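A single protein chain has been omitted; all remaining protein chains appear in their positions.
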């Protein structure tokens, strides 16, 4: 994956996933707020909509993971399913294999959420658990991926681990706090962060402009670390903007929610139950 | 334990334990689903069945741990309960002693679950706590077991620590989230992973085919890391296949559960309560 | 920020923040206790007061963060928004930029809590989540801030990380245990600790008296470590004194609470529900 395209591609995937999640969960939260005083029937309705969205998400994830695996295997310089090069007695293009493995786990997560939301065979939280495992494995493979690289190269990938393991932790927490909207939005932001950081890595290590970074300069490392925080700010802002627009557009159709304090009191209950 | 047999034996134990757990918990989950609308009497019935299964499990664990301890002590090259070799002034076969210690803790866990499920002297969650301690001690001893070995040797054992400590953590979580079926199945998968990884270690370090691995080659380490993830996929698949067959066979006798959405709505409640 | 003033300034900020929090939460706890048997209307009243306090807090945080960012940029030797020095091809005053970044996140936290408590757009726990992120980023930047400094210098900053990450963890826990008064007071104490420790760092590294510390002496490190604990004791004492005075002054107006055991029994319920 030592190329600009090789980092831009997954970056874009994660960016899209993050935006999708931010949108999806804001939407649910908005409907839930409006329905909070409604009848249970309406709630069931929104639940069936949720189910459909989840099914779509699951199938898309599954599809792109399979595509990703095939791409890693059959691109120009791919291993074409050969694992060991017997002629020269060494493993064949392990990086492609590792990336296929990462895709494999995300594919599993997709398939699992598909099963969970189409049949009633398994508890709902299973999709979060598989997602947590997928993110953990991604971080786990990156962890043993950095042996013997230049300092800056190692550092930018280590920074990546923060958000990858962060996402794994958040998804695992969601197994127990399912429907906690803050965790869901946090996951979305971290995913956007991961996506944009992949792009950043591409620009730093394989800058298309051809500009070389000094891999040994400690100032570069300090700047990159700070830059990482800026990416986080950027992702948090995107998520909140997306969130506010959706909430705002939804509340237009339910003027009941703009009455200030008294209504606020009523809603506190809902907000409360939703954040615990 | 520096032999192929020495790794294959515990490996098989853990494989069997994992499969047993996967089956047991799937069975309970299936009965619980079918009973979910039934009377409390039926639920109590299934609870007494649970109790019997637990008792059997506890006694088997206890038995094999004792066998394991005796084996470690009295095999051909065992220390035969001698701890210190006064003639040459050094500790005698510490590895066997360490393995006996590991077995000892699993034996304690078995005995404890036996007590918890036969008498009503202690809270139920105690069996999980002892299991967590047993797994923690296993990892703890492995941690200080690796001093001054070859790189690859250390690496394969470090990978083992991930699932051992993972199991300890999951079991500890179960103290507070008892009956959370996802944690139970996760523990089962990690146990299968541990079992199959023991076999893998045997094949890598003491290959019966006599093929030598280059202990210094970084590519080998990268491959082994990836291989570990494949073992995880494999164990996850086994557990889900087992789970699905059991759920499927059970639901044959309760056609009530194949009505699609409406029934699904009804079940959501159950699934929910069961995953939190 | 390599100066005495540079450490004294943030230190004072954190000291004030810690004292404010200690006071605020003690006040709420006191009111909640007195109202515990009162009508819901009174409780709503105190809740609206809470809201006002939160709004004030948010705006003050926001204001000082912006001031801090501007100060870091436009002080005598500030980068004046120049990030890269093209003449000499190196990053320009990265320390000031890093500190601006830290202020930026605290500013975000302030803005977020302002939004959460003025509108009903988002769940309340969001303010804690942003606070946790802000503290985490502060620690995160300090973590990669210490490259190639003297042993003692690194050590005093590492000690700082304990309370910074501690505050991040506590704030994150508050997302799930909102209103747990112990976590709130713990956060207050850790903030006071951080503040006073900043002062300590100033005195150790840039002592105004001009006294030089031997940066290599291990005894100095051992003393500093112990000194850190004394700062913690000091901050715990301040918080408890503040807490007791407030509780005491409040209970003067509600003699009902000084009846000893029977009343105690009644209150146990409240205390209970408040600490879980």
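Which chain is which? They are A, B and C, in the order written, and residues in each are numbered from 1.
Going forward, contacts are C-beta pairs under 8 Å (C-beta built on N, C-alpha and C of every residue); 3 or more make two chains touch, one makes a residue touch a chain.
None of these values were measured; they are calculated from a predicted model.
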Where the missing chain makes contact, among the chains that are shown: B, C
Chain not shown: contacting residue from C:71, C:143, C:161 or C:236: C:236
Contact with the hidden chain (one of B:53, B:124 or B:169): B:124
Missing-partner contacts on chain B, residue numbers: 44, 47-48, 90-91, 94, 97-98, 101, 104-105, 108, 120-126, 129, 133, 137, 140-141, 144-145, 147-148, 175-176, 178
Those residues of chain C which, in the complete complex, touch the missing chain: 162, 177, 180-182, 186, 217-223, 225-226, 229-230, 232-233, 236, 243-244, 247, 257, 261, 263-265, 267-268, 271-272, 274-276
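One rule holds in what follows: only the chains that are shown with their structure count from here on.
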Greatest separation from chain C - chain, by CA centre: B
Rotation angle superposing chain A onto its copy chain C by C-alpha atoms, nearest 5 degrees: 90
Centroid spacing, where centroids are CA-atom means, of chain B and chain C in whole angstrom: 43
